[in-house]
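Below: the structure, in structure tokens.
Entry: chain A
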Amino acid sequence: MRPAVLTGEHYMTGDVACAEGALAAGCLFFGGYPITPATEVAERMAHRLPEIGGTYIQMEDEIAAMASIIGASCAGAKSMTSTSGPGFSLMMENLGLAVITETPCVVVNVQRAGPSTGLPTQGAQGDMMQARWGSHGDYEIIAMSPASAQEIFYLTIEAFNLAEKYRTPVLIMTDEVIGHMSERVIIPKAREIKTVERVKAKGRKDRFRPYAAGDLGVPPMANAGDGYKIHVTGLTHDEMGYPAMTVEAQYAMMDRLVGKIRNNVKDIIRYEEFMTEDADFIIISYGVSARTGWAAVEEARARGMKVGMLRLITVWPFAEDKIRELAARVKGMVTVEINLGQVHLEVERCVAGRVPVRLVGHPGGTLISPDTVIQTIKQEFGV
Partner candidate 1 sequence: MTIAQEAIREATSHPLDDLLRTERIPHIWCPGCGIGTAFSSCLIAMKESGIDLEKTVMVSGIGCSGRGAGYVKLDSYHTTHGRAIPFATGMKLANTDLNVVVFSGDGDLFAIGGNHFIHAARRNVDITVVCVNNFNYGMTGGQAAATTPHLAKTTTTPLGNPESPFNLPLLAYAAGASYVARWTTLHARDLTTAIQEALANPGFSFVEVLAPCPINYGRRNKEKPLDTLRLFQDKSIIKNNAHPTELDVDWEKGVVLGTFVNNPRPCSTDMYDKTCRLEEKPEKKTAA
Partner candidate 2 sequence: MALWRVPLDAEQIDVTLGIVHIIKERCKGCGYCIEFCPKEVLEFSKEFNQKGYHPPRVKKPDDCVNCHYCEIICPEFAIYSIEAEQEQANP
């Protein structure tokens, strides 16, 4: 019998590290469906969950996988699923259900090149805008992008913590390269891992208002079987959780739903700056492309170019203020991502023409070379 937290030094892939992070965070339910390159997350969970008293189930499709983790979370279990592009598309409707019902859960997207079946075994970062806007209607979402196997372990724990704290689905937007790359992963002792649990409903059961704002705008949560006899619906609802088909109800619900994320971006957003203090040019990157960015910064510095990098760890919500601040003091920016310009659009929006912004990207299947980044900076900014 192995414990939930496999304390020690390991050599494991990003997918496996992701699964171990979930277990360390207290995940007890995984609804899976095989898809390259995310299958290894499900396989690891299928091995490990029964060992620690959790449950793995292989559902009939990704729609069902997503529905099952929402159901499991409503029953009180921290729950997760993993997928890649095609499955991510199928999960979008129920992702919206998790958003509107404020059900904590974690969805891992090990991205591959699309559209459609695309390049199943080769990485990309082409689902970033889908992560932001893929389900219909307005909403806010949290999406994190790890750059190493070690980081995916920690970010998966963080994802569960944010999901529980804000009662929202959290996305881990990783990619094939991180997912399949074996690296050293150090798993700390269980007591050194900080885990967050949802704020539970308390007080008189007949007076409980399941969707009345609590701290940070997040309502305390009653799980199924807690005796609160709550109603949960995907329809626009009032504080009782009852369907309310009015403009006023829509305003009130959306205000809180979106507000609980927007008003707490300082707590949610994580990023890392690398040699930005004196930089003239900034690389904006995330996930595996940040590794290109690091190499490019070091190479550029060696050539005497003042280049730094802002690495987005939380991609959504977007680090708008940070990018505006950088735009005010640098001469140019490049977005490095493996797609044809997604996060790049957000960078352009925040920079708002103050400095030139260029994209270094391609449609997926391989990584971006640091040389391409340096060449772009040279050509575009005349360094």
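General observations
The rule is simple: contacts are C-beta pairs under 8 Å (C-beta built on N, C-alpha and C of every residue); 3 or more make two chains touch, one makes a residue touch a chain; residues count from 1.
On how the list was made: all candidates are chains of the complex that A comes from, given by their letters.
None of these values were measured; they are calculated from a predicted model.
For chain A, the touching partner in this complex, chosen from 1 or 2, is 1. Interface residues of chain A, counted against candidate 1 in their complex, comprise 1, 28-29, 31, 50-57, 59-61, 63-65, 67-79, 93-94, 96-97, 101, 222-235, 242-243.
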